[in-house]
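Below: one structure in structure tokens.
One protein chain omitted, others in place.
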Amino acid sequence: MSDKKKRATPLLDDLEKGPWPSFVKEIKNEARRPMVQDLLGVLERSYEEHIGHWKHGGLVGVMGYGGGVIGRYSDLATEFPDVAEFHTCRINQPSGWFYTSEALRDLCDIWDRHGSGLTNMHGSTGDIIFLGAKTEALEPIFAELTAKGWDLGGSGSDMRTPSCCVGPARCEWANYDTLGVCYDITQGFQDELHRPAFPYKFKIKFAGCPNDCVASVARADLSIIGTWKDDIRVDQAQVREYAKSGTDIQKEVCDLCPSRCMAWNGKDLAIENAECVKCMHCINVLPKALRPGKEKGATIMIGAKAPIIGGALLSSVFVPFIEMEPPYQDLKDLCAAIWDFWGEHGKNRERVGEFIQRVGLGSFLGQIGLDPVPEMIAHPRTNPYIFFEDELVEAATK
Amino acid sequence: MSDKKKRATPLLDDLEKGPWPSFVKEIKNEARRPMVQDLLGVLERSYEEHIGHWKHGGLVGVMGYGGGVIGRYSDLATEFPDVAEFHTCRINQPSGWFYTSEALRDLCDIWDRHGSGLTNMHGSTGDIIFLGAKTEALEPIFAELTAKGWDLGGSGSDMRTPSCCVGPARCEWANYDTLGVCYDITQGFQDELHRPAFPYKFKIKFAGCPNDCVASVARADLSIIGTWKDDIRVDQAQVREYAKSGTDIQKEVCDLCPSRCMAWNGKDLAIENAECVKCMHCINVLPKALRPGKEKGATIMIGAKAPIIGGALLSSVFVPFIEMEPPYQDLKDLCAAIWDFWGEHGKNRERVGEFIQRVGLGSFLGQIGLDPVPEMIAHPRTNPYIFFEDELVEAATK
Amino acid sequence: MPERKTDIGPPHYEKFLPPVIKKNYGKWLYHENPEAGVLVHVAESGDKLFTVRAGTPRLLSVTTLRAFAELADKHCGGYLRFTSRNNVEFLLADPAKIKPLQKDLAALGFPVGGTGNAISSIVHTQGWVHCHSAASDASGVVKALMDELYPRFVNMDLPAKLRVAFACCLNMCGAVHCSDIAVLGVHTRAPKIDHKELPKVCEVPTLVSSCPTGAIRPATVEGKASVEVEEQQCMYCGNCYTVCPAMKISNPKTDGISIWVGGKVSNARHEPMFSKLAIPFLPNNPPRWPEVVEAVVKLVNVYATNARKHERMGEWIERIGWSRFFKLTGIPFTKYHIDDFTHAGETFKRSAQLKH
Partner (left out) sequence: MPERKTDIGPPHYEKFLPPVIKKNYGKWLYHENPEAGVLVHVAESGDKLFTVRAGTPRLLSVTTLRAFAELADKHCGGYLRFTSRNNVEFLLADPAKIKPLQKDLAALGFPVGGTGNAISSIVHTQGWVHCHSAASDASGVVKALMDELYPRFVNMDLPAKLRVAFACCLNMCGAVHCSDIAVLGVHTRAPKIDHKELPKVCEVPTLVSSCPTGAIRPATVEGKASVEVEEQQCMYCGNCYTVCPAMKISNPKTDGISIWVGGKVSNARHEPMFSKLAIPFLPNNPPRWPEVVEAVVKLVNVYATNARKHERMGEWIERIGWSRFFKLTGIPFTKYHIDDFTHAGETFKRSAQLKH
């Protein structure tokens, strides 16, 4: 093993320099491990050759679970035997990514004993990522994690680990309890999370307001975005303060309001709330003066995904406004209804957003039991290719 | 024939009432003709039964031409023998639809002698429509028309009769000679007009400015829309006149400018011309005060069509700015280049706009010999499905 | 019979231009619109051209055309033109002739108007008068509509121009797809196949490829090469009938009319826009199509009372939003309004920017 210690990594070493914290330093922090030595070796090789050296292989995981572990194998196993197996464990993060030093240390201790000692805090879906475990280590890791109250996250065609913004824990703009519902849904759908039974992955992200600090509209099959129904709460005195201290209310606020529903006369800021589209801009610029209304809830959007196959999708409006109170039964029923219909008719590797476009939003709504409303669309159809049904025609002609 | 005279048309008769001029009256104006009697009969029948009684049959036309006549036959020929054949002749209108009473009478006389005496002034492509001729009448009609200096228009898969707005003949906003180029192109492409040789129809419409008074962007495969390059000409005194006489310059003009590039201080109207997108709105509202610039020309757009098959298309920018001076050689060369490539590779009944989408605008430009420019697109691609070519990659990697 | 000429093209327009136009061609300075249907164009030379515009049914008899010719001789040296929306325009050099001309036109029954912020003539198509694909009549619907919209033609009391168009089938001759209000004839049943006729008059491959949704498949019927239609997949566009007369698409019971709103073609303020579906289906109810007339008049009035000055129908709707539009007009929103064709996803609302 000693020879490994000696292996030079000049290209990687260059990335230890510079003001930004270095992932190479992080890797070297754990370099006492042979596995990490081999990781450095493989990685340096990739830097030399401009190509990766990992391959996917047979499914690996823990007993009774279908998700939570990503199998990875090196294609240079003979040269770097200690990364022949280099799997990822996804551990379900706590809502809002809050930790105590103690909890963090528990995780470190477990990972110290059984893996590379390298992590991602966090993966883009939101999980804690343990980066680099051998197959034989998976069960022990799992046992120790659960003993300390942790569990694996999702992977494969299951409900992926839900995530949420910091919300009510630290943000004055949260229109519902993002942490609470994220925890509730995660616990309520443990089977869907651990045992892939869907046509493809299904992601849920909770954002407390339209600022969407978890990028749910771009990254979740179900995007739950907090909003409100009534009037923006205005503290005119504070508005004047902002004006005094240099904010150009007209230019920076009124002129940038997408619905142009604000008027500033130098003394008061008037808002035509009926026209407000709850974009958050004015509140963002004047946090001390403006607050969302009191009738709070969320907009449920559906279908975001990455490009493959049909091109990337943003989520689209599914339920314009829903109250978000425990036990969140409406939301759970909605999930169940979606999973039933999509689960039965979705093709293999067809995300729900693609599925909706294939079967048509109109008929999808019918199956889910939702009424079509104009809020769901940017505009009605422009093409005349209407699948008329007899009822419509008969009703009109009789 | 006398019995025909007696046939009652109660439903149609109802449409002789009311303030708007009645097409039924027009038809009855010519009812001395048996053919028109039968037309009334067939039409009344359609009104009773809620269905049309025309069918397309074998191609009809005049010798040596493939276009200009639309064959129509009644499916109630035995009952209405005089409309058994009821064809349409399309006669190429003069540029801008200008006539003298004499010219109009010439046309009437010919049509009186050989057809129903019913016309459309005009068809939506722009032709003079002679509505209802028997097959045997076609050659005589054609002979008398040409004798008087008239010719047929297009139909089928040919260059359709070009049309243009009134332009410089009566409009202060014309940025080029719409009538002149319309006439020139029509004469220059007589063969393409009369002898269908394209995959499908090809329409050209000339509008003198972005108001697009011939709806070219929606209705022409090639839409030539006048525009200018330099600054809008402003008569500040006249602007103030408008303000005095009640026009709210700020609200009605500045606030509605799509590029928000105008400022009104109560005395002068300032225009940031570099930002102006030549939409015409301010000029439309203040015709006495504002005029397009002096560097005049046109934007060439391509591909508009009705919905069938892939959905309707508006034309898209093809040449952002081109000077429009006789003999319009650039425009003619462009048409030839388009017809060559589309003619060779277009599918049967594939409009050029559909063709461009199938082969890709990028490669279409390459074939036509135009460089891609950002003006041609609303925004660059959002999907990562790029057909990389070796040159690009090699140039970057060597 | 005179000797045969071909490829001569149309007469040169110059022959038909009045002297004042010939003189000031391309040198116009500005225009005014003193009253509905009257335009005054002032040239750099100071010369003035007076235009009087009158509405027509577009379907014109030679009798009427001769009457127009007479009016032109009487009032403006025989010079007249037609517009891109099928109105007739008399081109006067002498303003004193405006009133007399208006009187004569009134006597003949042709209304003067259609200029400025008005409803001009309805661009339309053939319908039962001459076309085979028509799901409704064109001239009749237009006449019924204009009788009610007449005040909007002879006045200029709308926020902006309002363009109404009619097409009798999805081929959309007349390009209704970009109108403030579009009235469109629709078939709502799959074509009836005449298996006897088909092999004689149609090419099966062309026919199969004519279907936007691929609903047509080759099939052998009674030993003959024919086709079958997967009715579930058919959305009644009628393109198969256009290429093959043996695919009868018209149906007296189930053909009808749909209403579309918010299109425009000018580049003024807002870029050109397609019309969007407002009402999926109204019955064919000749001779007056009351349901259609009522719906269109309602749309015009709601627009007229709610839109801001210079706002076209589509610009107004974009500002207030579609949910407000459906509320104000009382039109029910249905699944038919939700696009389910090729680019459907592009029409979904992909933002949380909503009015609650």
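Order as written gives the chain letters A, B and C; numbering starts at 1 within each chain.
We take it that a residue touches a chain if its C-beta (ideal position, glycine included) is under 8 Å from a C-beta of that chain, and two chains touch if they have at least 3 such contacts.
All figures in this text were calculated on a predicted structure; none of them were measured in a lab.
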Visible chains in contact with the missing one: A, B, C
Residue of A:137, A:224, A:314 or A:335 touching the missing chain in the full complex: A:314
Full-complex contact with the absent chain, from A:95, A:157 or A:383: A:95
Sites on chain A contacted by the missing partner chain, in the whole complex: 11-12, 14-15, 17-27, 29-30, 39, 43, 46-47, 49-57, 63-65, 72, 86, 88, 92-105, 107-108, 111-112, 117-122, 124, 126, 131-132, 140, 143-144, 146-147, 149-151, 163, 165-166, 168-172, 174, 177, 179, 183, 186-187, 190-191, 193-194, 210-219, 225, 251-252, 256-258, 277-281, 284-285, 287-288, 291, 306-312, 314, 348-349
Residues of chain C in contact with the chain not shown: 267, 271-272, 342-343, 346, 350-353
Missing-chain contacts mapped onto chain B: 210, 212, 217, 225, 227-229, 258-259, 274-279, 299, 301, 313-317, 320-321, 353, 357, 360-363, 365-366, 372-388, 392-393, 396-397
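Throughout what follows, only the chains that are shown with their structure count from here on.
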Where chain B and chain C are represented by their mean Cα positions, the distance between them in whole Å: 13
Chain centre separation (chain A, chain C; CA means) in Å: 48
Chain centre separation (chain A, chain B; CA means) in Å: 51
Residues within chain B bordering two or more other chains: 307, 311-312
Of all residues in chain C, the ones touching two or more other chains: 170, 172, 177, 212, 237, 253, 274, 341
